[in-house]
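Selected chains from the complex are presented in situ; the others are not included.
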């Protein structure tokens, strides 16, 4: 049975969404005419490194939700689960170039990488660097695949790189700090139900009533393990243990955590997960600087969540707390 | 427009129609081992292509293919859009002087090579490349041996492509979204490969029509009786 959605012609899904998004957030963003690009209302910011990103739609508020003061200068939106076009990315790079060059935060996926690569070739006049985020630990490092995916932890990279650029750092400095953040982020998710794409209208993944899938990707790509449904505490413990291990976190380390809803999971459930996460980290004497709880990187209407941890040092902590004003995240001046 | 230009436009239109008609099947395949957007991406890209070839004026077949490629890059996007689109653009030079057997082979080689580079892909990765490269081999063989008619060469390419698609079925995906399905990708064909087969079948139909000759997809060393 096809699932009911609030939409019109599904092929207009992304452009209508962006129109609504721009109408709702005129003080933060504007849409570049005849593209699916959203940029800061005041882009380009003269003399500041532009920080941009792009990717398929269906992960809202990622990507356009993070465009604004202190975070992204712009984002290109592709069709649902589809990399944006190289031509949109080219325009994005050019529009966000305030003279100090542009850093692209790219999630580790061939489609995004191929299109950004072509785009940066086309935008030959802009000094360009890119960083590749690959925080999803549920993809093992076997040879047989495309490598770790970029998932919700990417939002921390947007935050860190955006703050660094706002402080006036150079392109290579912003890139280096973003790389440092990437090296210290790990994420893992769990799906309780499949996402349903607007055009297909049917579940992408066939999860039975009592199954869950650990390590699922944000497009419904399979994860590491299907198991019987478990309690929130058990799920949280399993994911947290793996993420902590991947980052080699030890007593005395400090982290910022994210409990990210995949789309159809209520905020109350996310807080139940946050509670157990906090207890586990506490039990390991890992300091929790903050927990971001909410929908940051969704998979359409998938039920489930992901947990991301970013290990902090003094620089990253300061950049994380740096004021920001975007549709999805606002941190006021202290 | 020259005859060749008109022919390429017709080929593009027919291929577009065939793939758009197959959208549900392709989306279904991509949801078995991918993320369910492939057919949708194709339809969006090809609808734009159909629009463009209807309204634009072209000077030469290369211009047609270059324009189609550009359109796919900007309108289809995704992994498959940049692969199909950029490969068309890169290969379009090969048909500047018109469409003949020679040119078609050169085109196929250039196209196939670009997919490999762009996608960083080799055979056996369970991608469209597995369907493309065998067809290129079949075409190349005809050219090298010089003992086939264009329609026969085309029939060979289709058959080669069928084998390529069949080959993707037992493979474990190494590229694209499908790679994350790991062992679960085994047993399902790659949607990109299936799309390539549909393209070649449509072109074969056109070739048969142009040359007023019917040749079933086949290869000299066919194993149909054994398989």
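The first chain written gets the first letter, and so on, giving A and B; residue counts start at 1 in each chain.
One rule holds for everything that comes next: contacts are C-beta pairs under 8 Å (C-beta built on N, C-alpha and C of every residue); 3 or more make two chains touch, one makes a residue touch a chain.
Remember, it's a predicted structure, so these values are computed and weren't measured experimentally.
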item	value
Total chain copies in the file, per protein type	A x2, B x2
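To be clear about the criterion, only the chains that are shown with their structure count from here on.
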item	value
Distance from the mean Cα position of chain B to that of chain A, given in whole angstrom	34
Chain A-touching residues of chain B, taken from the complex the two chains share	27, 31, 34-37, 40-41, 44, 73-79, 81-83, 86, 118-120, 172-177, 179-182, 184
Residue ranges of chain A in contact with chain B within the complex	11, 56, 78-88, 110-111, 114-115, 118, 139, 144-146, 149, 197, 199-200, 202, 204, 217, 219-222
